[in-house]
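Entry: chain A
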Amino acid sequence: MTTLYFILVGVLMGNIAVGLIRILRGPTAADRMLAAELFGTVTVAIILLLAIVMEKPVYYDVALVFALLSALAVVAFVTRGWPNPEPGEQDDGRR
Partner candidate 1 sequence: MMGAADIAGAVLAVAGVLFFLAGTLGLLRFPDIYTRIHALTKADNLGLGLICLGAAVQSGSLMTALKLLLVWILVLLAAATGASLIAQTAHRRGIRPWARQE
Partner candidate 2 sequence: MADWIPVVIIFMPLLAAVLVFTQTVRGVAATLATGGFLLIGLVALGSEVSGQGPWLTWQPGGWPVPLGLRWQADSFSVVMLAMVSLVAVSGGLFATGFLPTALPSAERHFWTLWLFTWAAMNSLLLAADLFNIYVGLELMALAAVGLISLSRETEALQAAMRYFLVTLFGSMLYLMGVALLYGQYGMLDQAALAAVIEHGLANVVAAVLITLGLLIKTALFPVHFWLPSAHGKAPVPVSALLSAVVVAVCFFIMYRLWSGLFFVFLADQPAMVLGVVGLASIFWGGLQALRQQSLKMIVAYSTIAQFGYVMLVFPVFAAGGATVLAWHGAVMLVLAHGLAKASLFFAAGCLHIAYDHDRIRELPGGVGRLGWVWLAFALAAASIVGLPPSGGFVGKWRLLQAAVLGEAWFWAVVMVLGALLTGAYMYRGLETAWRPAAPAEAVRTVPGIMVAVTLFCAVGAVAIGFLAVPLESFLGRTFEPLPIAGG
Partner candidate 3 sequence: MTAFYLILAGVILAMAFHALMTRPNLLRKLMALNIFTSAVFLFLVTLARMAEPLDPIPHAMVLTGIVVTVSTTAVGLALLVRLYRRSGSLTLQSTDDD
């Protein structure tokens, strides 16, 4: 049973690696932020699976705090962090 969960966690880690490619290639800042949001969700999933494997329900609270804080990151990005380009330059990735 635990080996199955570790395979699943390994696959989720693969997701993060894939998300990394999007960060590198992502033309616009929003793509990179989507990758960050992916990381947040995948981290919550990994912590849940680890909690099941380690039989420690205390980690569900860690997942809960992560779920809350992922909202903060996205909102902070959209309202403050999104680099709005100078008027002349179109930020749709055609650089």
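As a working rule, a contact is a pair of C-beta atoms (placed from the backbone, for glycine too) under 8 Å apart; a residue touches a chain by one contact, two chains touch by 3 or more; residues count from 1.
How were these picked? Simply put, all candidates are chains of the complex that A comes from, given by their letters.
Bear in mind the structure is a predicted one, so any value in this text is a computation, not a measurement.
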Candidate number, among 1, 2 or 3, whose chain touches chain A in this complex: 1
Chain A residues within the candidate 1 interface of the complex: 1, 4-5, 8, 11-12, 15, 18-19, 21-22, 28, 30-31, 33-35, 37-38, 41-42, 44-45, 48-49, 51-52, 57, 60-61, 63-64, 67-68, 70-71, 74-75, 78, 82, 84-85, 90-93
